[in-house]
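I have a structure I would like to understand better, so I am pasting it below and will then ask my questions one at a time.
A single protein chain has been removed from this complex, and every other one stays in its place.
Lettered A and B in written order, each chain numbered from 1.
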Amino acid sequence: MFRPSHELTKKELKEKNYQNLLSTITFFLFMPALIIIFLLFLKGYPALSWDFIFQDPINGMTAGGIFPTIVGTFWLVIISVIVSCPLGVIAAIYLSEYAADNKLNRMIRLAILNLAGVPSIVHALFGLGAFVLFLNMGTSILAASFTLAVMNLPVIITSTLESLQSVPLSYREASWNVGASKLQTIRHIVLPNSIPGILTGLVFSVGRSAGETAAILFTGVAFYLPFLPKSVFDQCMSLSMHLFTISTQVVGVPDAYPFATALVLILLILSVNSISVGLRYYFRTRRKW
Amino acid sequence: MKHAGLLLHTMFLFAACSQNSSTFIIQNKGSDTLVNLAQAWAEEYKNVNQDVALAVSGGGSGTGIAALINGTVDIANSSRAIKQEEREQAKKNTGKDVNEFIVGMDALAVFVHPKNPLEGMTLEEAACIYGEGGTCTHWHHVRNTVVPGCKDNRIIRVSRQSNSGTYQYFREAILGKKRDLKLGSMDLSGSRESIDLVEHTPCAIGYSGMGYLNPRIKALCIQKEGNSPCIAPTVDTAIDKSYPISRELYMYTSGSPSDAVKAYLDWTQSDVGHAITIKAGYVPARKR
Partner (left out) sequence: MEAKIATEINSAPLEWRQRKSKKPLSEKIIEGLIKGGGFSSIVFILAILFFILKEAYPFLVGAFDFKEFFFSTEWNPASVVKIKYGTFAILVGTLMVTVLSMLIAVPLGLACAFYISEFCSPRLRETYKILIEFLAAIPSVVWGFVAIMMINPLIINLFDVPIGLNILNASIILALMSLPLIVSVGEDALRAVPESYREAAEAMGATKWEVATRVLLPAAKNGLMAAALLGVGRALGETMAVLMATGHAIQIPDSIFEPGRTLTATIAAELGESPKGGEHYQALFAIGLMLFIISFIVNVSADYLIRGRRK
């Protein structure tokens, strides 16, 4: 009867220990985050109500709700996506379908990586210098959204690139061989087939913009506004900035309020991200190749 | 599909732009000390006059006055009086004289953790703790205080970022115009953070507008000199100026204010306005 040698089982035991160690580390890495979300929920839940979400802040922001901040966040996010989506998709099409393997191409990739890696506060300085002052937009929703759009460009380019890549070359060849030009191929074959990936990236960047604070700090958010923004040239309040102000500046806010605000922000972002993850899985199962 | 969606959004936005342009907006910017009060007024004024809305933002007295000089605000809030050169700059830029309104008063309270046995201090002792070159690094340097629950008895200085009006006024009040605050203090972004921190930190000492005090921290009474009486920060002591760290709060307009702005400024000094001032934790300006 064959039995494993003593040495082998010892080795196996060691192997098992190491694996257990790794799985424990991984598991516990995610614990703090889960605990934090749980605690936010526990402490913020009592203050959460429809009134909290749909009312204006009153009594010097120490009571009432957070409605204008949600509206403001919505404006910022939508406009930044409107700006960054076409730009990002075009840049991705260029990189995926046209760019030659030369120095310039390499520089574009490096620029994308750097654009993603530049600290958000530096983006804020850029937004202030370029949009608020140089282009004379003033501190406005427009300036803040443009700043966010530049920040999100790398995300949209990358996700679009990824989905353009997932369209098989054979599709392009087939289209080419029936006489379609390159642009027609891209327009009618490549792009429609990569809409899912583009959407995923867009939704993800929406979540990212909604949580951003530093980049909009000097470009378009106000401490308090008694009215909702009426045009893109107005300032607005934002959920993320509101969390910062009520947790550091406004005295007399009930303890549960910042927790509830943080909770709303997190739930908003997580639900947007769930859509992004869901979209990805939905399209993956439906993929035709 | 996607393009149609984007188009719809754009249309919606522009439709939204064109509505409701009849509301007159007063741009109101400046001092972070005054921003809470300005905001409380703005909130109430919405009910007084539907056609006028106030956009209030902070950023500090310097920012407000800078915006006034550039002509981008209707009212600049400031917790310090405008400097002569700023007046001249504004006159040069906009061609109008700057008008000054004293809208209220503010007193800075110095506070410690409730466990701290200290009840009051002199301005000199405050300077010893906060001032550049000051030697009071531990609580036993100040009237031999021993703070229970404070390890090493070390003083943790809580301050504000150096260009805030509160910081600059505090510096001037305890050190005069020729001395700096010592570096190394915790320069927090807002009054709430300062108060929260002192509330949870036995070693700490901090300062903020008097209106923000709560029962969970202990405000110290302040002696101007070693032999003068120790005055607690209250509305009365601020108004009669017996409390040593109190100051006026200003609003500035470029040229004489327009009707809407004038009506608003008058309203802030009405009984309703004063009631809001007190509720927001400030002191109404003396009737002159």
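The definition used in the following text is that a contact is a pair of C-beta atoms (placed from the backbone, for glycine too) under 8 Å apart; a residue touches a chain by one contact, two chains touch by 3 or more.
None of the values given here were measured: they were computed from a predicted structure.
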Query raised in the report: Out of B:Thr145, B:Thr201 or B:Thr234, which is the one that touches the chain we can't see?
Result: B:Thr201
Query - Contact partner of the left-out chain, one of A:Ala47, A:Met61, A:Leu95 or A:Ile141 - result: A:Leu95
**Report entry** Option from A:Leu217, A:Val232 or A:Val250 whose C-beta touches the chain left out
**Finding:** A:Leu217
**Report entry** Of A:Leu153, A:Val250 or A:Leu279, the residue in touch with the unshown chain
**Finding:** A:Leu153
Query - Where the missing chain touches chain A, by residue - result: 11-12, 14-15, 18-19, 22-23, 25-26, 29-30, 32-33, 36-37, 39-40, 87, 90-91, 93-101, 107-126, 128-130, 133-134, 150, 153-155, 157-159, 161-162, 164-165, 169, 172, 176, 181-184, 201, 204, 207-208, 210-214, 217-218, 240-241, 243-244, 247-248, 258-259, 262, 265-266, 269-270, 273, 276-277
**Report entry** Where the missing chain touches chain B, by residue
**Finding:** 32, 58-60, 62-63, 65-66, 132, 150-152, 154, 156, 161-164, 167-168, 171, 177-180, 183-189, 193, 196-197, 200-204
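The rule is simple: only the chains that are shown with their structure count from here on.
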Query raised in the report: When the C-alpha atoms of chain A and chain B are each averaged to a single point, how far apart are the two points in Å?
Result: 35
Report summary line: Listed in rising order, the residues of chain A that touch chain B in the complex are 58-61, 78-79, 82, 85, 138-139, 195, 198-199, 222-227, 230-232, 234-235, 244-253
Report summary line: Residue positions on chain B within touch of chain A in the complex are 2, 6, 9-10, 13, 16-17, 19-21, 23, 25, 32, 35-36, 39-40, 42-43, 45-46, 53-58, 72, 188-193, 195, 208, 211-212, 214, 280-281
